[in-house]
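Got a structure for you, written out below as structure tokens; questions coming shortly.
Yeah, one chain of the complex is gone here, protein chain that is, but the others are all in their spots.
The chains carry the letters A, B and C, assigned in the order they are written, with residues numbered from 1 in each.
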Amino acid sequence: MADKAILFDATRCTACRGCQVACKQWNTNDEVIPQQQDGVKEVNTGSYENPADLSPQTWIKTTFREIERNGKVRFLFNRRSCMHCTDAACVKVCPNHSVYHNEDGAVSYDKDTCTGCGYCVACPFDVPRFTKNGLTGVFTKMDKCTLCTTPGLNRIAEGMEPACVKSCPTDALLFGDRDELVKLGRKRVDDLKVKGFTNAYFYGDKELGGLHVMYVLDEAPEVYGLPKDPKVPPAAIAWQDVIQPMGWAVGGLTLVGLGLNYIVAREAKITRELPGKKEE
Amino acid sequence: MAYQEVEKYSKPVRVLHWFNTASFLLLFITGLILFIPPLAIAAQDSWTRLIHRIAAVLLVAAPVIFALIYPGKAARALKEAFTWGSGDLDWLKAAPAYYFLADESAMPPQGHMNTGQKMWWFLTVVFGVVFVATGAVMWFARDTIAPTGFLWAIFTHDVAFIVTGAMLFVHLYLSVAHPLMRPLRTGSWSAMTRGTVSAEYARAHHARWFEEITAATHAQAAAANREKVLVGSHGGKTG
Amino acid sequence: MELTRRDFLKASGAGAGGVFLLGSLKPVKTEARTHISLPLKKKIGEKTTICPYDGTGCGFIVAAENGKVVNIEGDPDHPINQGAACIKGQTLRQLSADNPWRLKKVLYRRPGGADWEEKTWDWAIDEIAKRIKKTRDSAFVEKNSRGVTVNRTEAIAHLGGSALDDQECYLLTKMNRALGMLYIEHHARL
Partner (left out) sequence: MTNHWNDIANADCILAMGGNPAENHPASFRWIMAAKDKGAKLISVDPRFTRTSAKADIYAPMRSGTDIAFLNGMIKYVLDDIEKNPQNYNMTYITEYTNASYLINPDYKGPIELDGLFSGYAGGLNEADASKRNYNKATWQPQRDEKGIPKQDKTLKDPNCAFQLLKKHVARYTPEKVNAICGTPVDVFLEVCKTYAATGKPGKAGTIMYAMGTTQHTVGAQNIRAYGILQMLLANIGVTGGGINAMRGESNVQGSTDFALLYHILPGYLKMIEDSDHTLEKYLERITPKSTDPLSLNWWSNTPKYVVSLLKAWYGGAATKDNEFGFNYLPKNEVGKNYSHIALFEAMEKGVIKGLLVWGQNPAVGGPNSNQERSAMDKLDWMVVADMWQTETANFWKRPGVNPASIQTEVFLLPARSSYEKEGSVTNSGRWMQWRYKCADAPGEAEDDLFMMTAIVRKLKELYSKEGGPNAEAITRLTWDYGSGHPDVRAVAKEINGYDLTTGKLMDTFANLKADGTTTSGCWIFCASYVEPDKEPNAPIPGNRASLRDSTPDKFNVGLFPKWSWCWPVNRRIIYNRASVDLNGVPWDKEHPVIWWQDGKWVGDVPDGAQPPMAVDPKATKLPFIMKPDGTASLFGPGMAEGPLPEHYEPWESPIQNLVSKQQVNPAVRIWRPQEHGEPDRFPIAASTYRITEHWQSGQMTRNCPWLVQAMPEPFVEMSEELAAEKGIKNGEKVIVESARGQVRMVAVVTKRFKPFQMNGKIVHQVGLIWHWGYIGLSTGDSGNLLTPHVGDANTHIPEYKAFLVDVRKA
């Protein structure tokens, strides 16, 4: 099956933030409504960008940035959520393979087997968020966008767009086959360059083996708050590629060695010390 | 020759050992989930990670309490882990022949712990510190530390896990399964369960130590407290 | 050396080790998993509504089970929003009966009272009608100073209606004017 992807066109986004809540609506996040006044403990830190960060209940949020160039102000909006990388650090590092690529190319996860170990903080985009057990204070589960492929809430399998994409009034978000969107995204960026946006950039085309959320930007990625050259951290590569096999190998070699030792040493002991006597 | 038993590990030491064994096994099993993905289903709702934390606290708390009650013993034990000599090198040279071919001839006389035991004990102390340090980062600094820091803490913790895990196999094997360690009552197993080893065993495998304690005994020349070190026949049990 | 079966079993440590070792050689890259197929936990509704917030008039589809809202999203057939929704439209579900801040009972605050008291509809309607009649009748002007029939009262005022339906607005005008009211305003100026 062809990989699916989301194309975000920053030049079309008006920051209505429908996507931010569409995601909550569909995924039933924030279901408990506080009963007391001022029960939502959020504060405005001097920005439209609230809540300040992603959370287990906020899988996508709109970001706001202001820049000034040659006396002209620009108000830039961006989408922050899971990028569904092809070389996904979280998939790479997850000891239990609870985080995985599904057949649509999206990075989904199995909440039943997630132990909350937190290894997926390896994410170069800082996306996974964890719920704490209220009683013990121990992190229990990771949560993040699944491109609406969560089992039981899988819109893609039902032939629907992800909730955020459906919600977008200006079609700043598009959903479809990744190959098609790559072509479209490249074309849009080329058009932007012709229009004089010399720093225009198509983000996600090649980054981390290709993201499944791609960005048409009229400015450099850093201006939009995206890391210029995201990398899977070495420690994350080390995990599944080195540590886990090393664990199996060292453990295995040790047991093999001990087993061989037993056979050899037993023979030796019998022949050397107590010929003819069987042990116990 | 009559069986004579020599006390190798005092009761508090043994209690500490088994207490730590229990904590370590809990830590080992709950940690092993990360290496055996199908076990993850058992880790639902973070309870294995809670056990891991509780066991970690116990693992740290027990030696600390021990050291507070028996500062002398603790200091001696620590000193032992860091006291190495040329005899240890000889032991290492002789070890393959001994452990594979049951050829004891090249074995130099050993102290209270032989070199192998000392290595285990040394690594236990060192990796204990590593576990505690990296575990503390993972537990307490998760929200504050940079992800890279967290990841390297994980890395170190897990490398330590692999090394100590492998050593645990060796330790168990040598303690209870190696052909030379049989029958169990004579050697290490006995030392850690009942606290004593046979004098014969002590003389054979820990000659230096045996000499030390017997020399001390001679110096006190039939002193009334002889029983303290040399315990009389446990005939009923061993006879 | 010849291995007996017993020897082989005793060497099972080595066997297990081999399995372990094989495990370490397993390719790390996980295969893409196929979807776990579960029926949708939410239904997409059938009944349509129009957004109660601003005047764009976007269409929405409400899904309810046993009268309880489970999902509300944009109506893809609606020509204006074509399934899209802004942040407020997406929040429609939090206006439902599940929101504990919704009023559920008739409330009454007596003169000088420090808090609300729960009342019945019948009681409230009776009392409201009595108040309206008393206030209206005591401040009713049938003829003005020039003797022209004016049939009005300035003592009762009306506010609101933009959040109501057309039919309700119409009936409010009808009721207000029949009562002779003049101070009639709604959100148009605010």
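Following the convention adopted for this analysis, contacts are C-beta pairs under 8 Å (C-beta built on N, C-alpha and C of every residue); 3 or more make two chains touch, one makes a residue touch a chain.
Keep in mind that what you see is a predicted model, and the values were worked out from it rather than measured.
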| item | value |
| --- | --- |
| Touched by the hidden chain, restricted to displayed chains | A, C |
| Subunit C, residues in touch with the chain not shown (by the definition above) | 45, 47-60, 62, 64, 67-69, 72, 77-82, 84-92, 94-99, 101-114, 116, 121, 124-133, 135-137, 139-140, 142, 144, 146, 148-190 |
| Touch list for subunit A against the chain that is not drawn | 11-12, 14-18, 20-21, 24-25, 30, 33-34, 37-40, 42-48, 50-51, 58, 66-68, 73-77, 169-171 |
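In this text, only the chains that are shown with their structure count from here on.
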| item | value |
| --- | --- |
| Chain centre separation (subunit A, subunit C; CA means) in Å | 31 |
| Averaged-CA centre spacing for the pair subunit C and subunit B, given as whole angstrom | 65 |
| Subunit C: positions in contact with at least two other chains | 13 |
| Interface hub residues of subunit B, defined as touching at least two other chains | 169, 173 |
| Subunit A to subunit B touching residues, read off their complex | 93, 95-98, 112-119, 121-123, 126, 133, 136, 138-141, 233, 235-236, 238-239, 243-244, 246-248, 250-251, 253-255, 258, 261-262, 264-266, 268-269, 272-273, 279-280 |
| Residue ranges of subunit A touching subunit C (in the complex, touch as defined) | 16-18, 20-22, 24-26, 28, 33, 35, 91-92, 97, 100-105, 108, 110, 149, 151-154, 157-158, 160, 163, 166-169, 240-241, 244-249, 251-260, 262-263, 266-267 |
| Residue numbers on subunit B that touch subunit A, as the complex places them | 33-35, 37, 40-41, 43-46, 48-50, 53, 99-103, 138, 142, 147-148, 150-152, 154-155, 158-159, 161-163, 165-166, 169-170, 173, 177-180, 182-183 |
